[in-house]
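Every protein chain of the complex appears in place save one, which is left out.
The block that comes next holds chain A.
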């Protein structure tokens, strides 16, 4: 493990100079919120007046002034989360580690704190290393995202890169909601041929003929309402109204594709329809290795 280019593997946690927010907050149960927030400063032997000033600054930033004399057992989940955050933010460490800090909050609070955390992050300008399995958090809060699977880094990039140009089939399936649809196919001349369908071969792909491929199509790059020159024949499998939009499930061959549509869309299951594909935004993966094909021509 390197910090600022220096090997810190053997350093004590104190010497590494990091601050962390735990998933379960790990607030000291016998200490008040004030003492919890003051703990990092006390450990580093700051003067009482410095401590008081710093705790006051943090508690007003996080709106927890009224909670300072309470113990963790008397705090709600959101309040504990704020206190834990204050304990991490009260000093200026090299970096902040956040281990799924929002996972234990209810949905409404999570959305609220997501905005709040992003605001604090931007205003501090410090490095946050934020672990999450919520892709919305990853995409909305991060400057850089590292996608990990079973401890191995799959892709590192900006949220846009990870979303728009997934390095492999697994990243494509993991990031994005509803999940990307993947159709087996192969190239034949200037066509992509799949199970009961063909599409024009995208200009940018260089895959040789006959190599097994997977065509990745995101729900927003498909349409059942517009007509285009590239489309897939399928049949309606189901409708999922989500309030602001409706997700249309279309069966193409044996696969189900999810298509985003306006809420006005109607249909009966089994009905035959055409799905228009925005081929410029489609992804191709090698079916054997799962890796994305070079998109150099894009």
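Keep in mind that, in the parts below, a residue touches a chain if its C-beta (ideal position, glycine included) is under 8 Å from a C-beta of that chain, and two chains touch if they have at least 3 such contacts; residues count from 1.
As a working rule, contacts and distances are computed from a predicted model.
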Q.
I notice the complex is incomplete. Of the names "ABC transporter permease", "Homoserine O-succinyltransferase", "Tat (Twin-arginine translocation) pathway signal sequence" or "Ribulose bisphosphate carboxylase large chain", which is the UniProt protein name for the chain that's not shown?
A. "ABC transporter permease"
Q.
Considering the complete complex, identify which of A:12, A:49, A:254 or A:289 is in touch with the unshown chain.
A. A:12
Q) Hey, which chain A residues sit against the chain that's not shown? A) 12-14, 18-20, 22, 24, 26-30, 39-40, 42-44, 87
